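Missing here: one protein chain of the complex. Every other protein chain is in place.
Order of writing sets the labels: A and B. Residues in every chain begin at 1.
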Amino acid sequence: MAFMQMTSPHAHRPGNTGHVMKLVILATLPGLITLSYFFGPGTLINVFTAGIMAMACEALVLKLRQRPVMFYINDYSALVTGVLLGLALPPYTPWWVIAVGCVSAIVLAKQLYGGMGYNPFNPAMVGYVILLISFPVEMTQWAMPRTLLAEGQALTGPIDGLAKMWFATPLDAYTGATPLDVFKQNNSQLVQHLYDTQAVFSTGRWAGAGWEWANIGFLMGGCFLLYKKVFTWHAPVSMLISLSLMAAMFNDGGSSNSGGSPLFHLLSGATMLGAFFIVTDPVSSATSNKGRMIYGAAIGILIYLIRTWGNYPDAVAFAVLLLNFAAPFIDYYTLPRTYGHNKARRGTEKEAE
Amino acid sequence: MIELIIQYPVLAALLAMVGLSLVFGAVLGFAAVKFKVEGDPIVEQIDSLLPQTQCGQCGHPGCKPYAEGIANGEAINKCPPGGQTTINAIADLLDVEAPTLDEEHGEEKDLPTVAYIREDECIGCTKCIQACPMDAILGAAKQMHTVIIDECTGCDLCVEPCPVDCIDMLPLESTLGEWKWSLPPRSETLALNIIASDRKAHSEASA
Partner (left out) sequence: MRKVWDIHGGVHPPENKQQSMQQALASLPLAPELVLPLNQHIGKPAIAIVAEGDTVLKGQLIAKADGPISANIHAPTSGTVSGIEDRTLPHPSGGSGPCIVISSDGKDTWAELDACENYQTLDHNTLLEKIRSAGIAGMGGAGFPAAIKLNPRGNLKIDTLILNGTECEPYITADDTLMQTRAQEVVAGAQILAQLLGNPKSILIGIEDNKPEAIRSISKALSEVENNPIEVVSFPTKYPSGGEKQLIQILTGREVPAGKLPADVGVVCQNVGSTVAAYRAVRFGEPLISRITTVVGEALEIQRNIEVPIGTPIGYILEQHGFTAANVSRLIMGGPMMGFALNTADVPVIKTTNCILAPSRAEMPAPPPAQACIRCGMCAEACPASLLPQQLFWYSMAEDLDKLEAHNIADCIECGACSYVCPSNIPLVQFYRASKGAMKQHAIDKEKSDRSRARFEFRQQRIEKAEVEKEAKRAARKVAAEAAKAKLAAKQASEGDSPKTDDTADVVAAAIAKAKTQDISPEVQLAKLERALSSASSRLDRTLARAEEAEGEKKDAILARVKDAELKVSDAKNKLAEFQARENG
């Protein structure tokens, strides 16, 4: 009688990679809902469109690569990429922009490198950056939050939004400057003055109407994932701390040269989305906990540098991609100390006798 | 100074180039003296990768001469006892593409073999003792010979000289203590293939 042969362990914790990915998608919900509340259902439609397109791209390439399509689709990694890309795009982004983004993300950044697990760069951020560079006009039209609307004006409804997305119908009084844009363009006014005069700040509480709540939404989702132990705290926390420290250092007491307060930086732009959903992407980040702290901290610093002195108002995507390059280098120097060893080794070092 | 450069730009550029080359030449010369590498470590390194069977299948009288040959640009795929593993290791060391084994020099054996003398047939001629590069055969004239299995590298060199053909090359017996796990199978569904396998899948499909 022959029994099944396999190596230990024979027990396995329930769950698989698809499970983890589904948790990530679930955790984006608070942020998605707040974004949709403040800026209209545009982001929701983005997320749906991008998710479906990303899955379609993935299925197509897997088919071409002669891989079992359903086996890979079921790990939901393409869906996560699509959802994150959809969240990062301005509401009601034209469909062809989303399509280009999904193709860049899934085909270029992921499948051409070997598919799931082999991509050196975060696919969603590659897609986002390609779009940002290729279609600057479409990519900088953020909708106005509902608190800024004039008397009697309503948020863009789904019908109008879909018309813009699919037929490029222009929308009236639709876009507004984001808080980061306002800061970027300021060169003569005190921060307090900005907060008092600019509607986007005066109708908000800490960092600009709508944006602060969206960031808090993503923070909540991130805490949920931390609680579920989907990732460790190291990368996101060190990123947030380094970003705050940079902001505190260059806050300049709120003068006209100020880069903005730590709270402003934490709750504006894609900070929280980046910290908990992009920086924590394990495939393209550093591997050890020590490495992840360095990785996160460097991203935080880069975000601040680019936001304050660079050409773009926000910088999460650029910072993450730059550090993706550096991840193998960080890994080399940050091996953990193994049990029974006096100190940690480097990546290729032989044990000193 | 600056006026001079502006007045004679070509001359200034030339001088700058000459100056730079002098400085760098001096640095390089100093480095060549200071960090001079003793001996020819590459031969040693290649030699340490060869299996040291001293079988001569590569056409050299031993492994070290072949290592020297490789260092002088000879093909690295002439070593059947080392097989593909050795070729890969040398290719890695020399940073070249790893070729497959040159069958002209012999085939890679699946299992390591060692020589056994059928002792009742041995006439004690000592020819195999003289042929053995390892001194792994024990015996004296008109006495029965035997192989020290632990020292035998399986080079085959003793088989040919034996006048009564009493030497067999037999696979080395493996014990449970030497048993080891093999890597899990890499099938399509295991999803453990890296992108290189796409090529294979493609060629199979087109074939």
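Assume contacts are C-beta pairs under 8 Å (C-beta built on N, C-alpha and C of every residue); 3 or more make two chains touch, one makes a residue touch a chain.
Note that the structure is a prediction, hence the values are computed from the model and not measured.
Student: Give me the chain B residues in contact with the hidden chain, please.
Tutor: Against the missing chain, chain B presents residues 47-48, 50-54, 62-64, 133-136, 151, 153, 176, 179-184, 189-192, 194.
Student: List the chain A residues touching the unshown chain?
Tutor: 1-13, 15-17, 19-20, 71, 75, 77, 115-118, 229-232, 282-283, 285, 287-289, 292, 331, 335-342, 345-351
Quick note on the criterion: only the chains that are shown with their structure count from here on.
Student: Centroid from C-alpha atoms only, then distance chain A to chain B, rounded to Å. What do you get?
Tutor: Spacing between the chain centres: roughly 50 Å.
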